[in-house]
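Just one protein chain is left out here, and the rest sit where they should.
Showing chain A:
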Amino acid sequence: MIKRIKTLFSVFWRVFHSPSGYFSLGFLTVGGFIGGVLFWGGFNTAMEATNTERFCISCHEMRANVYEEIQPTIHFTNRSGVRAVCSDCHVPHDWTDKIARKMQASKEVWGKIFGTINTREKFLEHRLEMASREWRRFEANDSLECRNCHDEGAMDFTRQSSRAAAAHRRGLIDGDATCITCHKGIAHELPDMAGVEGWE
């Protein structure tokens, strides 16, 4: 029995070591191409699956806290029926940045396994830390995820209320503010803002 396995393995290794000695170049090229497509497609599909709202709220930490909170906000319920799901704001759309964010997110798996925020109390305790991380990320990438939909070049200030138009002109066009500088807590509840800049 062991002998048979050994022979089988040695045959496999011989072919695997130098496949060009056993298969035609055409077969290897086409086979490699098809294999590559399958692998890439599978990888991307799996990654896209982790970008869906269903995936995010499959954990109670997200469903019971942040998902509950977004529901009355304009990004969830509005007159035109456009909805931003979790990944629209929290995952970069650009492929390289997306992969980088997904690698960072592996730490969130750690948190899930060890129950870092598995109760409402723990969640609220960590809220400022988690929110600050997102604010820093948005400050650093100039609110890229907001701008995927809300482009200041496409904004008609005359259609905004005069207060909004003035604030946007002052902060966004003339100043160095980015969306998140003013629009904190637009989709979720805010943590204790004592000490946060702009919330004195």
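Just so we're on the same page, a residue touches a chain if its C-beta (ideal position, glycine included) is under 8 Å from a C-beta of that chain, and two chains touch if they have at least 3 such contacts; residues count from 1.
Keep this in mind: contacts and distances are computed from a predicted model.
**Student:** One chain of this complex is missing from the view, so tell me which of "Branched-chain amino acid ABC transporter permease", "DNA-binding protein", "Periplasmic nitrate reductase, electron transfer subunit" or "Chloride channel protein" is its UniProt name.
**Tutor:** "Periplasmic nitrate reductase, electron transfer subunit"
**Student:** With the missing chain put back, one of A:74, A:100, A:140 or A:173 would touch it. Which one?
**Tutor:** Of the candidates A:74, A:100, A:140 or A:173, A:74 is in touch with the missing chain.
**Student:** Considering the whole complex, which of A:68, A:94 or A:192 touches the chain not shown?
**Tutor:** A:192
**Student:** I need the residue numbers on chain A that touch the omitted chain, in ascending order.
**Tutor:** On the side of chain A, residues 72-74, 161-163, 166-167, 170, 185, 189-193, 198-200 touch the unshown chain.
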